[in-house]
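Complex shown without one protein chain; remaining protein chains in place.
Chain lettering (A and B) follows the sequence in which the chains are written, and residue indices restart at 1 in each chain.
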Amino acid sequence: MSSKQKKKTPEQQKYDILQKKHETKRPVLKNCLRAFLVGGIICTIGQAITYFYIYFFNFTEQTAGNPTVATMVFLAMLLTGFGVYDHIGQYGGAGSAVPVTGFSNAVVSAAIEHRTEGLVLGVGGNIFKLAGSVIVFGVFAAFVVALIKTILINWGVL
Amino acid sequence: MLPMFFWAFVVGGIICVIGQLLFDVGKLTPGHTLSLMVVIGAVLDGFGLYEPLIDFAGAGATIPITSFGNSLVHGALNEAERHGIVGVLTGMFEVTSSGISAAIIFGFLGALVFKPKG
Partner (left out) sequence: MLMGKQSWVFQNKPVIAATGVTGGPFEANGKLAADFDILHDDLWIDEDSYEKAHRVLIEEACETVLKKANLQEEDIHFFIAGDLINQITPTSFSARTNQIPYFGIFGACSTSMEGLALASFMIDHGGAKNIITGSGSHNAAAERQFRYPTEYGGQKPPTAQWTVTGAGFALVKENDGTDENCPVTVSATIGKVVDMGLTDPFNMGGAMAPAATDTILAHFKDLNVDASYYDLIVTGDLGEIGRNTSYELLTNAGVKMDKEKYQDCGLLIYKEDQPVNSGASGSGCSAAVLYGHLLNQMKKGKYKRILVVATGALLSPMSFQQGESIPCIAHAVSIEMP
C-alpha cells in the first residue's frame, strides 16, 4: 500500500513532523498486554470446551477441533448480537480479533448490520464484507503451499 | 490436563500479541493482519511446524485464525496423498467446513434475531 502513496513534498514532510508531535501515540505496551490477556483467556476457554467434547461426547483430540470451533463461533455470535463483543474488541484489540471468535464476530456483525437492506442483498451480499479477505487469502495460500509441497513430494525432493 | 491450559493461555496470548503489534506498529488494518496470519498458518503447516504447535499448546494453536490456514493445507495435503494434485483443490474445505459453515449459519440466524446496538 505504501508504494501507491505519492511521495511527500518538503512542505508535507515538515507538517508530518509537526503533526506527529501532537498525535496521541497508541499505547502499544498496554495494548499488547491486553491482547495477551484477552487472547489467552479466549484460547483457554477453547481448551476447556475441547476437553468437554472429548470427555462427554466421545470426540478424540483430533476430532474435537470441529465442534470446539463451532461452539466458539456460536458464543461469539451471542456476544456480538448482545452488543458486548465490540466492547471486548476495543479493550482486547488483536486478543479478540485473532481468535476464531474474531472471525465469527466479523461475519455476524456484518450480517446483523445489513439486515436493513434485506436478507438477500443485505445479509447475503455483505456477510463476508470483513471476513472475506481471510477466506480468500487462506484458501489461496493453502492452495499454493499444498501444490508446491505435493509437486515436491511427487518429484521425490521431499 | 492442567499444563495444557497454561500453554493454551500463553501460546494463544503470544499469537494475539503478534497480531496487536501488526495493528499498532505495522499500522495494518484488521483485514490485512488476519489475512497475513492465515497465510502464516498455511506456510507453517507446509513446513510441518504447525501440528507440533497444536500438540504442545492445544487450543492456544487451534483457536487463533492461524489454525484456519493450517487446516486448509492439511485437508489439501490429505486429499493430495490419495488423489494426486487434484486432491489439493478438493481437499481444502473438508477440514475447515465447520468454522465457515458455523459462521454462515450463526451469522444468518443472528441477523434474523438481533438488531445492532450502535
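A few points about this structure:
Throughout what follows, a contact is a pair of C-beta atoms (placed from the backbone, for glycine too) under 8 Å apart; a residue touches a chain by one contact, two chains touch by 3 or more.
Remember, predicted model here, so these are calculated numbers, not experimental data.
Taking the complete complex into account, A:Ser109 is the one of A:Thr71, A:Ser109 or A:Thr150 that touches the chain left out.
The missing chain lies against chain A, touching residues 1, 4-6, 8-9, 11-12, 15-16, 18-19, 21-27, 31, 80-81, 83, 85-86, 88-90, 92-94, 96-97, 102, 105-106, 108-110, 112-114, 116, 129-130. Against the chain not shown here, chain B presents residues 23-24, 27, 30, 115-118.
By definition in this document, only the chains that are shown with their structure count from here on.
Those residues of chain B that touch chain A in the shared complex are 1, 4-5, 8-25, 30-39, 41-43, 45-46, 58-60, 62-69, 71-73, 76-77, 80, 84-85, 87-89, 91-92, 98-104, 106-117.
Across the complex, chain B is touched by residues 26, 28, 31-32, 35-44, 46-51, 65-70, 72-74, 77, 80-83, 92-95, 97-104, 106-115, 119, 123, 127, 130-131, 133-139, 141-143, 145-151, 154 of chain A.
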